[in-house]
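Shown next, in structure tokens, is the structure this report addresses.
And now, chain A:
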Amino acid sequence: MTSVRFRSVSKRFGALVALDSLDLDIEAGEFVSLLGPSGSGKSTTLNLLAGLQEADEGEIWVGDRLVNGVSPDKRDIAMVFQSYALYPHMTVFENIAFPLRARRPRVPEAEIEKLVVRVADLLGLGELLARYPKELSGGQQQRVALGRAMIRDPKVFLLDEPLSNLDARLRMRMRHDLKSLHQRIQSTIVYVTHDQAEAMSMSSRIAVFNKGKLQQYASPHEIYHQPANTFVANFVGDREITFVDGRVEMLAGEVQFAAGEFNLPLLAETMDFSRIAGRHVRMGLRMESLRITEQSGSRAIAATVTQTEPSGPDLVVFASAPGGAELCCRAEAGARIAIGDRVNLELVPEHVHFFDPATGNSIAADIHSHPDRSLGGRTMASNNQ
Partner candidate 1 sequence: MPAGQAVPRGPRTSRFALRPDERRSLGFILPFVLIELALVAGPLALGFYYSFFKVEYFQLTSFRGLDNYWRVITSPMVLGSIGATAIFSIVALGLTLTVGMALAVHLERDSRWNVAVRAVALVPYVISMLVGSLLLRWIFSTDAGFMAVVLGPIGLGDHSVLANPGSAMAALVFNAVWRDSAFAMIVLLAGLKSIPPSLYDAARVDGAGAFYRFRRITLPLMRLSILIAVVRLLIHFVNVLTFSLILTGGGPNGATRTTGLALYELGFVEFKLGDANALAILVFLFNLILVAFNLLLFRERRRAP
Partner candidate 2 sequence: ETTVTMWTFLDPNKTSPREVALKQMIADFEAANPDIKVKVEPQDFAQMPTKFFLGHQTGGNPDIVWIDAKNLSGLDTSGAGANLDELLINQWPQEDKDDYYAKASFDAAMFGGVHTALPLFNGGSMIYYRKDLLKEAGIDPASLTTWDAILEAAKKLTKDNDNDGRVDVWGFGMPLAPLKTESSPVYISLLEQPAALYTGECEIKLSSDLGVKGITYTADLITKHKVTPQDALVINVDDVTDQFIAGRYAISIGSMLRYSVIKGKAAFGADNFDIIKWPSWTGEKPGATPLSGWWVAAWKNSPHLPEAGKFLNYMLGKEGVGLWTTVGGQVPTRKSVLESPDFAGPQYDWVRLMVDAWGQTGYMDPPSCNTRTLQGALNEATARVVLDNLDPVEALKEAEAKFADAQ
């Protein structure tokens, strides 16, 4: 259980800047996800930490040891690969035992056996020790890869999209199991994924990457509820966010969002929208930012339902607002809403996000009046460790 620090770490491949001056502190025992689209530099970060690649600039610390130039086998780091990278010619037992056997001084065979059996039992692989990887299901292979990483009690675990080869169902279960495992072994875990749901559900903190740059580093709650910029806002959440450009105006003593075709009142206990009055802003609307209301008129948007999507317990309703903006919101699964229906949508100001249209950065700080609210997610996440 060790902390990890990146200090202004950059990595270039030819002209391409794969990682741009990364600063990242991971506390001992944390479960940190690196989240971002393909090619954003997540794997590069992991490979630099593992020593599979060397940083062009900057320092990488594992605990209080500077590891630049230290070869992978000396970093005391374990890694689980997206493809699992199980040795196909070795049994499960041999795969798990490999890290012990590769190292000097030799661990006695009896000792190895004891350790392997213990790890295998922990992961529910006890029965499978004599099998070859190709005789295992995806989930079992994934657990063998974990076992191989766990066997030598490393300082840090690195996991590179370990779930992305599994089917939807299994992925969900493994996500849960991984989290429990972390709770039990309490080691430092760095987890790479491009699936925001995965990152959200498992991590104590999430580092969101885009184009080699760290965008935001915070707890899942904060990432979701206080995204630092439009990229983060759009990347997390099950569905894409809808952006509407407009102006915040003071009208008839009320703060309103004016977007050409419609005006909406902005009123929330914890926020003070009047601070940004007069500004051009980009509003980000998630599913929960709108709700269907009976009342019509100036307090709601009259929209036409374009599509409905049953989604488990909910029904997701897509509707187009005057001016063409595509909005969406949740309804009860049983709700009788059909395509072509007119619905009135009202804003849930607590769940609306505002960004500067020029930079894309959040202007939440200008609005929030209750500072403790902004730390809520953080506090909670720490509880999870």
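Heads up, the rule we're going with is that a contact is a pair of C-beta atoms (placed from the backbone, for glycine too) under 8 Å apart; a residue touches a chain by one contact, two chains touch by 3 or more; residues count from 1.
How were these picked? Simply put, all candidates are chains of the complex that A comes from, given by their letters.
Please read all numbers here as calculations on a predicted model, not as lab measurements.
Novice: Which single candidate from 1 or 2 touches chain A in this complex?
Specialist: For chain A, the touching partner among the candidates is 1.
Novice: Over in the complex, which chain A residues touch candidate 1? Could you list them?
Specialist: Contacts found on chain A: 50-52, 71-73, 75, 77-79, 81-83, 85, 87-89, 98-99, 102-103, 134, 148, 152.
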